[in-house]
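Could you have a look at this structure, given as structure tokens, before my questions?
The complex appears here minus one protein chain, its other protein chains still in place.
Let's look at subunit A:
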Amino acid sequence: MNSRKTASLVSLTAASAFALAACASTDEEEPAEAAPAADVIRMDDAWVKAAEEGMSAAFGELANSGDEDVTVVSVTTPASTVLELHETVENEAGAMVMREVEGGFVVPASGSLSLEPGGDHIMLMDLTGPLDAGEDVTFTLTFSDDSTFEFSAPVKEYSGANESYEGGDSEHDMDMDH
């Protein structure tokens, strides 16, 4: 569906390769190394849910401008000692439940991944202190190539995203808003 974009990228790449070849003193071309994941990833519209204590979640739009898929394998923040990358799936009973995603988040090449309430998100499992609305929280993503990417997200009051996860206490055990 984005064939036009792909086509223009291809011709652009061909042109660059030609230019490179023209400038290069040797005829031998080394295969281009993929840029580190951190260089092609962008985080837009990030935010974190305000919370007094316990758990919270972070959301936003991860965009990958590279031409290879990028995998987020882990995330850290001073705001929580434990973090998990969560997905929302249907269990055997037909209910939507949260669980840690296996293998991390994949941000498709020339595409994006939405982290949103009711879907994939970054779970802050154990807050180090209250998350007050209007504060900024810094997150560091680590990719499968070990490169890292830092972004900052404001804290916002939000009534949804009342998720629990397996092993959580029952008082938080609620369905996500759909």
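Quick note on the criterion: a residue touches a chain if its C-beta (ideal position, glycine included) is under 8 Å from a C-beta of that chain, and two chains touch if they have at least 3 such contacts; residues count from 1.
Keep this in mind: contacts and distances are computed from a predicted model.
Q: Tell me the UniProt protein name of the chain this structure doesn't show, selecting from "Cytochrome c-type biogenesis protein", "Peptide ABC transporter permease", "NADH dehydrogenase subunit H" or "Dye decolorizing peroxidase".
A: Missing chain, per its UniProt entry: "Dye decolorizing peroxidase".
Q: Please identify which residue in A:S112, A:S144 or A:N162 touches the non-displayed chain.
A: Here the residue in touch with the unshown chain is A:S112.
Q: With the missing chain put back, which residues of subunit A would touch it? List them for me.
A: 1-6, 44-45, 47, 49-50, 59, 61, 63, 110-112, 114, 116, 132-135, 154, 156-160, 177
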